[in-house]
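Report on the following structure.
Here the complex is missing one protein chain, while the rest keep their positions.
Note that the chains are named A and B in the order they appear, and that numbering of residues resets to 1 at the start of each chain.
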Amino acid sequence: MRIDPAIVRRIARLARLSIADGDLARVAGELTRVLDLADQLADAPLAGVEPMAHPQALALSWRDDAVTASDDAGTLLALAPEARGGLYLVPKVIE
Amino acid sequence: MRAESIAQLAQALRARRISSAELTQQSLAAAHVHSHLNALITLDETGALAAAKRADAALTQAASSALTGIPFVHKDIFCTNGIRTTCASRMLENFVPPYDAHVVGQLNDALAVSIGKANMDEFAMGSSNENSFFGPVKNPWDTARVPGGSSGGSAAAVAAGIVTFATGTDTGGSIRQPAAFCGITGLKPTYGRVSRFGMIAYASSLDCGGVLARSAADCAQVLAAIAGHDARDATSVDRPVDDCVAALSTSLKGIRIGVAREYFGAGVEDGVAAATQAALRELEKLGATLIDISLPNAALAIPAYYVIAPAEASSNLSRYDGVRYGHRCAGPKSLEDLYTRSRSEGFGSEVQRRILVGTYALSAGYYDAYYLRAQRARRVIANDFTEAFASVDLIAGPTAPTVAFKLGEKSGDPLAMYSADVNTVAVNLAGLPAISLPAGFVPNESDNGLPVGLQLIAPAFAEARLLNAAHQLQLATDWHTRTPPP
Partner (left out) sequence: MTDSHPWQAVIGLEIHAQLSTTSKLFSDASTAYGADPNTQISAVDVALPGTLPVPNRAARDKAIRFGLAIGAQIARKSIFARKNYFYPDLSKGYQISQYELPIVGSGKLVVRTDDGRTLEVEIQRAHLEEDAGKSLHDVFHAATGIDFNRAGVPLLEIVSAPVLHSAQDAVAYMRTVHTLVRWLGICDGNMQEGSFRCDANVSVRPLGETKLGTRTEIKNVNSFRFVEKAIEYEIERQIRALENGERLVQETRLYDAAHHHTRPMRSKEDADDYRYFPDPDLPPLMVTDTDIATIRAGLPELPQARRQRYLETLGLSDADAAQLCADKATADYFEAVLTALPGQAKLCANWVLGELAAALNAGGLAIESSRVSAVAFAHLLRRVHDATISGKIAKDVFAAMWTGEGDADAIIETRGLTQISDVGALAAAVDAVLVEFPVQLADYRGGNEKLLQFFVGQIMKRTRGQANPQQLNTLLREKLHS
């Protein structure tokens, strides 16, 4: 799969990473090589094989509905680079 | 440096021949002596000495476990309450978690003494430990070489004798390959055997906490402390933990070991192949039957892994956005600016590369061709193991195709780096337990030689069988007792 700079720009935007214009071609080249590796699967006879998302046949285990939260909200908020009045802050968003 | 096993140290501690405080002092001193290896990101002297004091108190009251008072390090991917946990990333350079990972809590409960946090590849992405924001780790056997990755700091710290054991994580070989490169023993348990709670995620369906130590017997002791069900991880398996320590002494007579042809394929250095074969012959002498087997889809493992792991990682790492914790860029002009600059400044290049690959593999129009196809490949890879284990008890091969390579040798070429995982990633895709143990040396320019790792793979939850075979081999050989030059 050939990745061109336009695709890199679109993916970087989805992933919220900034790539300088000067680096687009280099990154495109690197991604192309990694995806060429992935393309080795294209010829494998995998039709009809059920995809495997989890190792082993695990079934989900459940929690009972109870409030046991021991985390201290103040401690969590104190980790924030910017918070005020009990709120986490980001630059103004227009919906 | 001390060469005793955990069992020997535990005995010495109980007999008061040595105190945990003394052991810990020695460990801290060794950390300073070997600081050039860059094996540790954080050294917690105060915390370690306090823990040692508690351990010594418990030892007088006989309220101790096999690990009480024994110094070790955590890979800096395990969250430690009140102690900075960086994942070797600028993103978490100053992150101090308010909770302990399950593994951390278990070892605290056992009163083992953590002296600090081990260096690693950023977010566990790498096979050489060159992808750390805190700089590369050096291999104690040859400081011009890499220790392997991503648990390179853990492996180097054990190999250099700074600590008796270290925790690690293994997503595609990140415990086994550095164990092989550093001449120690590394155990990756079955997926779900060790809780992932508090273990910073790279690829959630592959990540597995485990241990690096000098012997299989030591690994068994640590596994006993960290394995078991934890309700805080929905993928943690609720099933009794086998007594791996008790199983160590079982004879290997009649055990069938499948030697996987594909694990000796192109790319495997002659010296590595020869050392592995020699180790296998030792197992044969112990009563094992070697059976030539094939894992026909082994070649699909690397392509599948390098789609699945980045796909999961791209999503797992979305939480690092500069809002609630972690690196936040200075003076963001808008929300988009906050996101893109915080993330681009906070993540190193390999992490960014994998995020991009994973984002692409999941994006509209490519999901089927990449992500789903990789998951199908994963199934046939796992089926290969199931079929093989119908006629053998363990599967063997070299852990890595080469011995430790030189710093900088592959860092410019991601694909060359990825090939270092060729024999290890399939195990993660299938969720199986595996161990890497020293299997001889390949000569190099210095006269120490460089260690080779033998990988043994077992069916799910057969850690006891795995550790038993490794231990029996270690009783009969002395590769694991060799230490790097001081």
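The rule is short, and it goes like this: contacts are C-beta pairs under 8 Å (C-beta built on N, C-alpha and C of every residue); 3 or more make two chains touch, one makes a residue touch a chain.
Just so you know, these numbers come straight off a predicted model, no measurement behind them.
When the full complex is taken into account, the listed residue touching the unshown chain is B:Ser363, out of B:Ser132, B:Ser363 or B:Gln455. Interface note: of A:Asp21, A:Asp43 or A:Asp71, the residue touching the hidden chain in the full complex is A:Asp71. Checked against the full complex, the candidates B:Gln8, B:Ser204 or B:Asn383 give a single residue touching the omitted chain, namely B:Ser204. The chain that is not drawn here is touched, among residues B:Arg196, B:Arg328 or B:Arg465, by B:Arg196.
The omitted chain makes contact with chain A at the following residues, 13-14, 16, 53-54, 58-69, 71, 73, 76-77, 79, 84-95. By the touch definition given at the top, chain B reaches the unshown chain through residues 78-79, 85, 87, 92, 95, 97-99, 101, 196-201, 203-205, 231-235, 311-312, 314-315, 317-319, 321, 323-325, 335, 339, 359, 362-364, 367, 371.
Just so it is clear, only the chains that are shown with their structure count from here on.
Inter-chain spacing, taken between the CA centroids of chain A and chain B, is 23 Å. Of all residues in chain A, those touching chain B in their complex are 3, 7-8, 11-12, 14-19, 27, 30-31, 33-35, 37-42, 44, 46, 49-56, 58, 60-61, 63, 71-72, 75-76, 79-82, 88, 90-91, 93. Considering their complex, residues 95-96, 98-99, 190-192, 205-206, 231, 234-238, 297, 299-300, 302-304, 306-307, 314, 318, 321-328, 332-341, 343-344, 347, 352-353, 355-357, 359-361, 363, 369-370, 372-380, 382, 414-415, 418, 428-432, 460 of chain B touch chain A.
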